[in-house]
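The other protein chains are all here in position, but one chain of the complex has been omitted.
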Amino acid sequence: MNIDFISLVQISIAAVFINNFVLSRFLGLCPFFGVSKKLSSAVGMGMAVIFVMTVASMITWIIFHYLLVPYEVDYLRTIVFILVIASLVQLVEMTLQKFSPVLYDALGIYLPLITTNCAIMGVAVLNAGKNDFTQEPYSFIESLVNGIMSGIGFTLALVLMAGIREKLELANIPRPLQGLPIAFVTAGLMAIAFLGFSGLNFFK
Amino acid sequence: MIKEELKRGIIAENPILVLALGLCPALAVSTSLQNGLGMGCAATFVLICSNIIISLIKKWIPEKVRIPCYIVIIATFVTIVELTLKAYFPELNNQLGIFVPLIVVNCVILGRAEAFASKNNLGRSIIDGFVMGLGFTLALCILAIIREVLGSNKLWGLKVFPGFRPMTIFILAPGGFFTIAFVMAMINYFRQKKEGGQS
Amino acid sequence: MLDILKLSIALTIVAIGSGLVVAFTYYNTGEEIQAQERRNQMEALEAVFPDGVEIKTRSGNNPLPSTYWVAQTDSGLAGYAFKQKSKGYAGDIQVIVGVAPSGEILGLNILSHKETPGLGDRVSEKPSKKYIWNVLAGTSEKTSPWFTEQFKDLSVFEEIKIDKSTEYHTCSDEKKGKLEKTNTITAITGATISTRAVKNCIRKNVPEYLNYLKSSGESS
Amino acid sequence: MFGKYSFRGGVHPSHNKDQTASRNIETFPAPERAIIPLSQHIGTPAKIAVKRGDTVKTGQVIGEAGGFVSAPVHASISGKVVSVGPFPHPLGRRVTSVEIENDGTNETVEFNPSDKPWREAAPQEIVQKISAAGIVGMGGASFPTHVKLSPPSNKPIDTVIINGAECEPYLTADHRFMLEKTEQILLGALIIKKVVGAAKLFIGIEENKPDAIEKITEQLNKEIFKEIIPAKLQTKYPQGGEKQLIAAITRRQVPSGGLPMDCGCIVQNVGTACAIWEAVSEGKPLYQRVVTVTGPAIRKPGNFLVRIGTPIKTLVEKCEIDYDAAQKVIMGGPMMGLAQSDLDAPIIKSSSGILAHSTLTAGTRDYDCISCGNCVKACPINLVPSFISKFVQKGLYEDAMAWNVLDCIECGSCAYACPAKINLVHYMKLGKFHAMAIRKSQEQK
Partner (left out) sequence: MSSEQKLLHISTSPHVKHIETVPSIMLCVCLALIPAFAASVYLFRLKALVLTAVCVISCLATEWSIVRFLLKKPSTLGDFSALLTGILLAFNLPPDLPPWMAAVGSVFAIGVAKWAFGGLGHNFVNPALAGRAFLTASYAAPMTVFNVPDFWKARGWTISGLSEKIIRPVSDTLDGISGATPLPTFSGITEALHAESARLVDLQFHIIDFQEALPRLFFGNVGGCIGETSAAALILGAIFLWYKHIIGIRVPVLYIGTVFLLTWLFNGTGSFFTSEALLVPVYQILAGGLMLGALFMATDMVTSPVTPKGKMIFGVGCGILTFTIRKFGGYPEGVSYSILLMNLTVPLIDRYTRPKIYGKVKKNA
């Protein structure tokens, strides 16, 4: 397999900074706003998402390219992916519970939330499409990297958000803005700052 | 009764603006009214259809495989929507992008299947699907109208104000967040005012 | 055991049902989807050639792209069309360009881009003077993208210059003529990078293709 | 020969010491009426030893130590006990006190000095004398000195530091003391060193008191004082805080939550040292002390040797307080002193100064914290007062605890430095109060 290093770096930069899942692509917003109140839970959720995203992007890629495409049933993509992801999360949960109770305690409560998290489904669907940089379908390695990096990008945004929200607990937010609205304003300002990464390219 | 149901779906339990569910499609496709309405209709279609099927077959589905079954049913209708859009509304399909397949994970739909359709009869489930879908669609349209007008000075792709210079940020990601924050804050403000007046 | 069996059966039935419904939908829409794709392709091609030509797909070999198109009229060869891409501000810009064998641009069509809304994405902007109330009142208007329009009749063999002082759709006819004479396009304000990317799509390979085609004596 | 010592953090308030620094200590006349609280120290209050109607002599015990961490209280004037009951106390509460009416005779009990020279006496005997004299720390915390001088055997003390820093603005009592009672202080210091068996004895003085430094250096030429090491301290508040002093002089740190003895140190104020000398050599109990009376609203400031129990009012009126100008009367210095609500409260063993302020605290409007970090820079304990105060304001006491609110020494440097004029010390105190309660409930579990 020949690995296009430049493409991998570009995918990584794009997934973490330029097209950050949360701040630019609008994926995974429900957990982003739901689990960012405390830094500790944000880290836990982030880790769980990175893990599941990585595994999910590998498995869905394999299924898509070795099952759906050859048999020309790629229109079943949505059904198959969601089933794979749902059972994957179940499997991960059960395995963790059995073999690593510590990790299960840390990530366990976040896992069920992940099933209906569009970030996971999103990365699977994106990986089934075309690479923005080469206009070719994603290779296995590329989709793997895309999965990990998208998870890291999600976690980065989540952790930054949690830090800020913990600080906002101490601020005097005007009453109509308290709760979700100020969280959206915060996310908006974060997204503005992340615009600074737009057009970032280490290989021009 | 219908009136109360409508009020519930659109105002009291608005999926996006009150329950904060299904935020991703709400923000991602509300850059123009066309997209917002398209997404709203697609989601409503899936919502109603899956509610119908689930309330019909709820008796035969064993408790333990309930969720996977719902997911499969929802995914089926999503695929139908996907194929239909591709065939007859290619433009819209391009605009909505990956958010069409993502309807499948939309928290609103699975949430309604689980919380409502699996416990209620056909008629009520249809109504529930309809009002919730309406609430979803209306919220999307509100966001979309604000963003399209402010962000590109257009509505349904047509210019609105002569001499107004649109603020592009509103059709970019940050503007999505600001718009929903603003709408939610307004809702809070009026609700708090009402509560304040009552007490 | 029985329990598991029951669960599996229920799941299987649901899955089969779903599969059937989807398959049914697919066979009803599949044709339409493919037709759509073909139509898109044709529309894109027709937009870069004059009306009334017959378009044929060709496959080429180095240095030509693997696929390109030729347009023929009754009187002979009208031109070629090539798909080209170039790095814009936020990703690749893909265009399809129609050129006459002489190097004169017949038409340009932006296929896809990832440029910033309000800036780079104006490469495919259609200027409209129409307000929402005009439409409500029933007035209609025909629009075409101004940015790609200005490439028409320019030559790919000469450097295409970029004028940043105005935008084409606001120019007087006199100015437009002058621009054409000097092989110049106007830039999109604040989006020189995108402008240059579109220009590069044309200037990078197309002259070479034409030269090659000419030298290989293709003229049917 | 003086090295210059300092610590990290701290602030530089203007000294304002000139008004009183050059005034000799005057003996203040015994008051008409003395109110002597039975609790003038940390620990159990003294047990009342007289009753209404008794006649007492100056120096007579009127309250006996109520336990080990306690100290006896002595009459400071001779006369009749008119009442025993709750009286205002400078720390703000009402406290059981003995009210004595002066009979003007100043009849004094006979002191019984040590029968042998202090060098020959056993440490326990000396500690016994100190305890009997009712000596408590005169640097402000009023911790019974005999307790401090009896460290458990597993905590050896190798360093004694005599605290002559007097870093509080306005106050000059210790300064005058060092000039006028140099020898007694040094002798007292030697006693302390002997009692705890320390190897090193420092005396730390801020460099803004050059005359005191000179005076002491002169004395150090004497053979008996050879072992004392002078330490010139950088003028910076709170140089006199014992943790800062220890850090400045020995580079050691008192462990968080621990005591100076946990790092082998003992710190005693110069006044305490002098009182120890007087108790050991003369058997004199602690019934008077030097107080600086000063401040913008005092017309005749000065340093006075005042009987314990003299009402603040008597003192400030004698010094011609301008009641129209006075906004605040503070016992202690401006950085840590307590604002008084009732001027009938008496001078107690730890009152080093009375300050009559004519202005309220600078900056009357409270802004929200602007995160300038001045408080972080100023805190000698390296806390983050801005965060802790916010936690306390929002009732997040656990967070305040996690950010070490309990280590705060309440020195006030942070609030002094804060441009938003947030009363950080108030929040620190409040946070400490709640943190203590939390800790207690945790321990109970």
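The chains carry the letters A, B, C and D, assigned in the order they are written, with residues numbered from 1 in each.
The rule is short, and it goes like this: contacts are C-beta pairs under 8 Å (C-beta built on N, C-alpha and C of every residue); 3 or more make two chains touch, one makes a residue touch a chain.
Just so you know, these numbers come straight off a predicted model, no measurement behind them.
Asks: Taking the whole complex into account, name the chains on display that the unshown chain touches.
Replies: A, B, C, D
Asks: Just to verify: which one of D:Val160, D:Leu383 or D:Ala400 makes contact with the chain not shown?
Replies: Checking the options D:Val160, D:Leu383 or D:Ala400, the one contacting the hidden chain is D:Leu383.
Asks: Determine which one of D:Ala46, D:Val160, D:Ala415 or D:Ala435 touches the chain that has been left out.
Replies: Checking each option in D:Ala46, D:Val160, D:Ala415 or D:Ala435, the one touching the absent chain turns out to be D:Ala415.
Asks: Name, in rising order, the residues on chain B that touch the hidden chain in the full complex.
Replies: For chain B, the residues touching the absent chain are 165, 167-170, 172, 174, 178.
Asks: Under the stated touch rule, tell me which residues of chain A contact the chain that is not displayed.
Replies: Residues 39, 159-160, 163-164, 166-168, 171-174, 177, 182, 185-186, 188-190, 192-202, 204 of chain A touch the chain absent from view.
Asks: Please identify, in ascending order, the residues of chain D that touch the omitted chain?
Replies: Those residues of chain D that touch the unshown chain are 11, 13, 169, 243, 247, 253-258, 323-324, 326-330, 332, 334-341, 343, 355, 357, 360-363, 367-374, 376-377, 380-384, 386-387, 403-404, 407, 410, 412, 415-421, 423, 425-426, 429.
The working rule: only the chains that are shown with their structure count from here on.
Asks: Just curious, how far off is chain D from chain B if you go by their C-alpha centres, in Å?
Replies: Measuring from centre to centre gives 70 Å for this pair.
Asks: How big is the gap, in whole Å, between where the Cα atoms of chain B centre and where those of chain C centre?
Replies: Their C-alpha centroids are separated by 33 Å.
Asks: Where in chain A do residues touch two or more of the other chains?
Replies: 75-76, 79
Asks: Could you list the positions in chain B whose residues touch two or more of the other chains?
Replies: 68, 72, 75-76, 79, 83, 172
Asks: Considering only the defined contacts, which chain D positions touch chain A in the complex?
Replies: 368, 387, 390-391, 393-394, 396
Asks: Where on chain A does chain C make contact in their complex?
Replies: Within the complex, chain A touches chain C at residues 18, 75-76, 79, 132-133, 135, 198-199, 204.
Asks: Report the residues of chain C in contact with chain A in the complex, numbered from low to high.
Replies: Against chain A, the touching part of chain C is residues 18-19, 22, 26, 85, 87, 89-92, 94, 114, 116.
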